[in-house]
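Removed: one protein chain of the complex. Kept in place: all other protein chains.
We just call them A, B and C in the order they show up, numbering each chain from 1.
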C-alpha cells in the first residue's frame, strides 16, 4: 500500500504495531478465527470441566455398561459403566497438553538444529545432519522402551506417577519428530542466507545471532508453522498409537488416544464410545491446522490478502 | 556430479557405522527377553531359559556383541532370529513383497491424489474446491489409521461383505483371477494408508504451488499465449515440484519401514509387523537388521534427494 | 487508416479489503501501425496496469476490467476469453517485462522458452523452431548464439536476459510490442544499447511499440508520440517535440523541469526541482482533478469539476482547466 500523503483523505491509519497488523491479517482468514474460538472452547471445557461435571472418572457400575448418550451420561458409558464425559475431560487435558508440548519440543529442537546447520558452513553442518539422519533411522518403540525403563522411576519420584510419564511421553514424541522440521529450517536458511537483505544486515555489522533472529527466522517461519501444526496432530495420534501398543500412560489414565484404543473393539456395539474421543481429536487437530494456515498467511508479508 | 556422489557415499560409510553402533546399544540396553513365553510355562524349568540366553550370547558385554554382529554382518551373515531361528535375511526377503506391494501402492495412490488435488487447489485459491480439499486433507491426517482401518472393516467387510479383510499371501488362483484377488484384498489397507499419506502431501503440494504461481516468469509464460494448462504444467509445476520431489524421495524409506498399525489390523505380513513383533519379543538380530537397512535407506535417499534437487534445479551446481 | 490499437474508456479495478482500488479510471490511448508511443508517469499511476489489461495478464480475481473497450485491428479484446486471447498473445502483441532477473523460467533453457512460443503460434518443426530461435538470438546481438541457446537464464547477465526477452517477444513478429519499463532494472550503458536494439527491431519488422517508462530521458530519445498519465488518468497527449517544447499540463511541466540538465550551465548551482507530495491512493479518489493537491496553479474549479481531455493544438490534448476559455477562469 502506498505511504501517507498529507492531504490524502483516506482515514488516518496511525502507527500500528506489527502484532495488531498480524491480528488484522489473521482475522481475514474466517476459518482460522472460528478454529481459534473452537480451540479455546475445547481448552476451557477441559480445564474448567471437572468443576462443573463432578462425576469421578472411574466410578465402575457394570449394570450401566455400554449405554448410549443419556441425561445422566451425556457422552454415554464404556463397558465398565464409567462416564465417558468425565473421562474425556480428564483425558483431554493430557492429550491436548501432550499434543501442544510435543509440537513445541519438536519445533524448538528442529528450528535450533536447522538454524545451526543452516548458518554453519563447515563441519558443524555435516555433523548436525548426521545427527538428523541418526535420529531419523532410530526406531521409536525400542527407544521408548529404553527411555521408560531408564527414566521412569527417576521422573516418578520427582513429578509423581502421572507427571513423570507425561514428561517422558512428551520428550519421546517431541524428541523423535524434530528431524523433518530441522531439515525444513536448514533448507530455508540455506536459501534466505544468500538473499540481499541478509547480506545488507551483515554489511551493517549484524552479528550472526542477530541476523538469524531478526532477519532469517521470521522469513523461515511459514513452513515451520505448517510443520508444527501437522506435528500436533501427529503427536496426539502418536500418543494414541502408543496406547494401541500398550505403552505410554498408565492404564487408568483415560487420554483421548487410550479411549479410542479401548473403544475400537466395541465399534459396532457402542459406537458412541469411539466417536466422542475420535471427534474430539478431529476437532482439535482441524482447529490447530486452520490456525496454522491463518498464522502462516498472516506472518508471510509477501502474501497479499 | 558423479564426483559429488562419490564423495557423499564416502561420508555415508562412517555415518552408517556410527548409526549402527547407536542402534545396537539402544537395542541391547532395552529391557525384555525373547524367551519370555517360557517363563510362566511350568513345564519348562527356569534353567532352560537361562541356558538359551547364554547360548545366544545375550548375557555377554555389549561391545563384544556389537563386534560379533559387525563382523558377521561384513561376511553377509545377518544372524538368525532368536524366536524363529531363521536367518534374518530370508525372513526379511520373505516379507518384502507384501510390504512393497501394499505400502508401495499406498504411496503411489497418495501421490496420484495429492498432486492433482494440490495443483488444482492452488490454481483456484480459496475457491470452494480449495476449501473442500483442505478440509478433507485435515480429516485425512487427524484420524489415526487404526480407527479408520477398523471403520473400513466394519463397513466393507462386515456389513457390506464386499471385501475380505484378512490379507493372505497364498492365493490359489492364477493369472488374471490371482491379480483380481490380490487387488481385492489390498483395497482397504491401501486406501486407509494412502488417504492418510495423501492428506499431508496435498497440503504440501498446494503450498509449494502457491509460492510459485505468483512469480514473474509465470506471467511471462501466460503472455506467450501458451494456454492455462500448459502454463501450469510446464512452467509452474516444473518449479513447484522440486521441493515436492525431494520430499517424496525422503519418504521412500518409510515405504520399507512399513506401517505397523495398518499391517497389524489387516494382518499384512510386512516388514512393519515383523518389526513390531520382534521389538515386543526383543528379537534383537531381526530388529537390528530391519533398522539398519532402514538407516541405509535413509542415508541413501538423502543423497538421492540432494542429487535430484541438483538435477532438477540448474541453478544449484553440485560441486 | 484505422489505428492499430484503440483503448477507449478503460477502467481496471482491484477489489481489496479496504475497498475498490480504481487503478485505471477511464483511459483513452491509440497507437498507429509502426508508431512508437511512450506512456510516462510516476510509479503507481496505472501505466503498467493499463498495459497488462490489454492482454488480460492481471490476476483476476482480485482484478477485473470494469469498463471500456480495447480495439485491436478492429476487434474488441475485452469480451474475449483467455483461450481466445491466446491467439493474440505473443502472435499479435508481444510483451517485454520490466524485471529480467525474474521474468525467465529458471529451470528451462533460454532457447526452449523462445522456441515454445514459436511452436505454439506457427506450425514449425522442433528443428525449424530452434533455427529461428538462434537466428533471433543473433538478431538481438547475443554472442555465440548457437552455444548459448542451451544455457539457463542464471548463466546470463541482466542486460543479456533483457535481450533474450526481446528475442522472445519478437519471435512471432507481432504487430505491436508492449515494453513495460524494459530498461529500469538495467544500468545506464546497457539501457542505451537495449533502446537502440528496440529501435532497430522496430524498423526491421515495422511494428508498433508501446514503451512504458517513468524516465523522461527515455521518452525524449525513443518516442514519436507521448501519453502522460497521472493517478489512473491520461492528463496530456502530444507529439514528442510538441510535448517537450510546449508542455500544457502543469504535471507534464513539472516532469520536464525535474530532468537534470547538463547542457544548461545554470543547472549546476540550483537544486533539482521536484514535484511535492506523492500519488494519491486510488481507493476513493478525490473529486475533480487528481493533481490539484500538488498543482501550483490549482483553482477552485479544479477541486470540484474533473477536467476532460480537450484539444489545445493539432494532435495535442490535455486535461486541465488551465487556460480553458469556456470556463473563463482567472489565471
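Observations
We adopt the following convention: a contact is a pair of C-beta atoms (placed from the backbone, for glycine too) under 8 Å apart; a residue touches a chain by one contact, two chains touch by 3 or more.
One rule holds in what follows: contacts and distances are computed from a predicted model.
Of "Peptide ABC transporter substrate-binding protein", "Thiosulfate oxidation carrier complex protein SoxZ", "NADH:ubiquinone oxidoreductase subunit M" or "4Fe-4S ferredoxin", only "Peptide ABC transporter substrate-binding protein" is the UniProt protein name of the chain excluded from the display.
Here is the thing to keep in mind: the chain we left out touches A, B in the whole complex. Within the set B:71, B:169 or B:228, the residue that contacts the chain not displayed is B:169. Within the set A:21, A:199 or A:252, the residue that contacts the chain not displayed is A:252.
Between the chain not shown and the residues A:80, A:171 or A:201, the one that touches is A:80. Where subunit A meets the chain that is not shown, the touching residues are 58-60, 62, 65-66, 79-80, 82, 145, 149, 153, 161, 246-247, 250-252, 262, 265-266, 268-269. In the full complex, the hidden chain is touched by subunit B at residues 31-53, 55, 58-59, 80-81, 83-86, 91, 94-95, 153, 157-158, 161, 164-166, 168-170, 263-269, 273-274, 277, 280-282.
Following the convention adopted for this analysis, only the chains that are shown with their structure count from here on.
Placing every chain at the mean of its C-alpha atoms, the farthest one from subunit A is found to be C. Put simply, the chain nearest the middle, going by average C-alpha positions, is A.
Those residues of subunit C whose C-beta lies close enough to touch subunit B in the complex are 55, 57, 59, 82-83, 85-91, 95, 97, 99, 102-108, 116-117, 120-121, 152, 154, 165, 168.
Every residue of subunit B that touches subunit C in the complex is listed here, in rising order: 214-217, 219-228, 234-235, 238-239, 242, 312-315.
Within the complex formed with subunit A, the residues of subunit B that make contact are 11, 15, 18-19, 22-23, 26-27, 29-32, 131, 134-135, 138-139, 141-144, 146-147, 150-151, 154, 158, 200, 203-204, 207, 243, 250, 253, 260-261, 275-276, 279-280, 287, 290-291, 294-295, 298-299, 302.
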